[in-house]
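Each remark here refers to the structure printed beneath this line.
Excluded from the complex is one protein chain; the other protein chains are retained at their positions.
Right, subunit A next:
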Amino acid sequence: YRGEEEIQKECALFPSAAVGETQSSVSAAEDLQTYSEREWKGNTTKSLLIRKGYEAIASEFNLRKVRGDNYCALRAVLFQVLSQSKQLPAWLHDSDISKWPKEMHSDQDFITEWQFPFETSKSKVQHLEQCLELLTNKWQEAVQSKSLEERKRMCQQVFRGHDEEYELLEALKFLMLRTAVQLHSDMEKGSDVPEFCWLLFARDSSKCPKTFLTNHLRHVGFSGGLEQVEMCLLGYSLQETIRVVRLYKCDTEEFITYYPNDHKNASPLCLLTEDDRHYNVLVPKKFPKFDAYGRPKWNPPSDGQSSITTRL
């Protein structure tokens, strides 16, 4: 078990602003076991199940709480992308994505439907262009960070609840729409599409990209969050795999669910949910410590850990 001092030292590696901390959209890291015991006291069946779920992963992760509005799933994924992405993904690297809104607008009349959570003097297309450009720049800035500290500072700057953060979240929504359009078109042509597409467009309320936008996507962040099939779309759009620990599904096969579940990406983005409504971020527990020269190094394995192999 890690002593409280150790945990505090490790939490210090995640800078939490002393002033205006309440504005931060993603809280500093905290111990899962402690959190679980504080939030889920009592012995109802549900409490026991949720605490069991927390305990199962407490040795591997710390928790960072995400601002609990209807953007939380997008926010949690964005946070993990900016804090962990090792390189710019091919789709971002190979294209100027800020051209995409105009392309879509000339093709179909979707963007007039778009809702923004902030005032804008620009046209909706122009504003989405700005959002996508910002996403490109921030992602680039993140992967080009020269140190862990620099990266963490950059992330903290983004997740302050200002317009910039919401522009990035809207950019993610646009990417989901564009991908939905492509996948729907592939489906109509009879090409191979990922399994989740069938579910996405099987819903009466979203038989095609237009109704998907009108009835679902444009409300994300406002009156609704992301359904599970939309989590698949989000992961797929970013070419990432989102791994979610779903605590209310502890003791079932769905305790850990991958969106999408084709496991294409060997380094999934790890999130946590108690109820498939609110999402928090999971950060790996073993932080690099610093050697005498101030260089980060990995923790050596702690005592008592063995490495056994079992014949079956």
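Keep in mind that, in the parts below, a contact is a pair of C-beta atoms (placed from the backbone, for glycine too) under 8 Å apart; a residue touches a chain by one contact, two chains touch by 3 or more; residues count from 1.
By our rule, contacts and distances are computed from a predicted model.
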Refer to UniProt and select, among "Cytoplasmic tRNA 2-thiolation protein 2", "Two-component response regulator ORR9 isoform X1", "Tax1-binding protein 3" or "Checkpoint protein", the name of the complex member that is left out. "Tax1-binding protein 3"
With the missing chain put back, one of A:E119, A:E188, A:D204 or A:E253 would touch it. Which one? A:E253
Absent-chain contact - pick from A:E103, A:E149 or A:D262: A:D262
Absent-chain interface residues of subunit A come out as 56-57, 59-60, 89-91, 94, 192, 239, 243, 245, 253, 255-256, 262-267, 284, 286, 298, 300-301, 305-312
